[in-house]
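Every protein chain except one is present and positioned as in the full complex.
Naming follows writing order (A, B and C), and every chain is counted from residue 1.
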């Protein structure tokens, strides 16, 4: 069963000096979502170069001029109402994995999987290798790491999240990714939108490769939920910043996100 | 100077049996155009898979079900009002060409450049190698090959176009490409929209790589004209069919194309 | 069952003026062959740049200086003694083909598959779609097109080969490819070495994608034979010239090829 969603995102900056920016705010077509309508407005209307990075993400390069700078995107997307739950789906032997997923077993900036071998094995003790292990890790995160959208911590790595025992969505995803990779399960970060998220914001979760395909997991939600729009994939948040200004931090003046359910396909 | 264009395209088919289709109807962001709004409607609303081919084109795969089948796309695009004219820009020595453009010196299905070495050299005799050669070829096409949007010939290659001495836009582009490649100038096919084209339709032209960048040439127009929206690049029409059904010909029941000038940037 | 082969190739040119060359003489590792030893000597020892093209081939760029110019390569390769024969393997429905093989259904410079729909269907009449169709086409080539290594014709396309009713290995491959593509079977050109080929030379054959994988076919051989070393893949000979000088023809002064069977693995 599919559903149609309308996502909207507006980010406002106050720029002091001309600032090169790389944005990643265009959702991508995947096997499970179809972008039927899209709008991408930049004000003022500076030149933009788009390229596709090594993960297949659409990236927009520009130089933001001094003054108010606004990025406003929207998309009408067909996506899955429910995510696939594949209890019992087996672990994929490493020698059988596609070349393209191997990179997602490596440790990365915010997912030091090499430090989680012991904890990961404790969590999944006696559980059949594969999907059920990832589900157990996801459950462990829900039981042990508080989802706190107002977490006071900044840009924690999985090791730090495990110590803080709380975090925003990206923090929980980072710890989930690190734990899965510690079991040699390819796992990647997803940035996107989730219909019905409270409070509404850009969201992050993770996908694990078991039983021959990617499966969605979201430790911030008590039940498996569909209604997701994928914007970008990467090893972790370092790869999928929705805006990256390379230099002194550039906090937006405001950021608003909305996701609506549409009751029919666009005409 | 830039301009904002709104392109629209609607193609209707009557499908007899389920038909796998590959469409190439999503304009792409390039160094010289920015897609600010886009819509891509398929009726009935069958599943679509999008992938990016080896030329960077966005391709949509689907299976069209029996009955009326409609594809309707539109885009709001910022593009250049004028195309760059670089008289005197030099020929790029082959050893200095980027790896990525080398393939555009090879002969291809509809551009048998290996058969045009003599004619190409006749046309450009005494002309400085580079941009001016391509301009001379473009002028030669205008003088010698009639642009006939109602050409009775079907899917001619450059050799056949040269014999027929007339053709549709793609035919003229194929001959232009074959002649340029015969001079070792990388040349590629472009499919897209041209504002003000008479009669309005999807359009084809070519780009030649001289003076270190791609330059636009259009043998159907008496003056260099901007107002173009690039949909796809390829060696020739074989690579950039806007719809490809692999099997018995599938002529659309109707096809309508429109390009409007917008008087301001989208909000 | 595997076997170890030693291939050697030496090409000598007499260069008049500095000549940019692109060589494609380094065999590639594939799912079915492993390059254990390799040597690539260029005399005189000019700078070489290697890149990997869109087909995954290893290409060597250089500028050959005036005078005698020699390229000498050798490789020790583990390859399959027998090629896979998959009688009855089914035709892959287009909608199920991997994105990466779609391009091999398109017509190309020397394989005008769009002109062979009728002939292809005549040849395979009543034959189960898939492997058996390709085998029938291969058999038809053996029965109808003479393999003549001394063919007087130069660089024929499939249409011309079909008229000439004879050709060198690449000509037979081109016609085989055009016929298979006319049936919507992805088919690609292979350039490489064949152990036991008479007379010994660089060789060309084709691969068709049926039953979910590439299968080898060689219309110059009366029986399916292994002992092959793949150097390069492409749509047709335009993509896989072992040397390409882009400009006036540059016939080698001499070219020698040898393939030996080794009786054990290299140490």
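The rule is simple: a residue touches a chain if its C-beta (ideal position, glycine included) is under 8 Å from a C-beta of that chain, and two chains touch if they have at least 3 such contacts.
Bear in mind the structure is a predicted one, so any value in this text is a computation, not a measurement.
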{"item": "Chains still shown that are in contact with the chain withheld from the display", "value": "A, C"}
{"item": "Residue of A:16, A:31, A:94 or A:146 touching the missing chain in the full complex", "value": "A:94"}
{"item": "Selected from A:38, A:132 or A:239 as touching the chain missing from the view", "value": "A:239"}
{"item": "Missing-partner contacts on chain A, residue numbers", "value": "20, 22, 51, 53-54, 59, 61, 63, 93-95, 99, 102-103, 105-109, 112, 114, 155, 184, 238-239, 246-247"}
{"item": "Chain C residues that touch the omitted chain in the full complex", "value": "29, 31, 34-41, 45, 47-50, 52, 56, 78, 265-267"}
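The rule is simple: only the chains that are shown with their structure count from here on.
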{"item": "Chain of greatest Cα-centre distance to chain C", "value": "A"}
{"item": "Chain centroid nearest the full-protein CA centroid", "value": "B"}
{"item": "Distance between chain centroids, defined by C-alpha means - chain B, chain C (Å)", "value": "30"}
{"item": "Centroid spacing, where centroids are CA-atom means, of chain A and chain B in whole angstrom", "value": "37"}
{"item": "Touching two or more other chains - residues of chain B", "value": "none"}
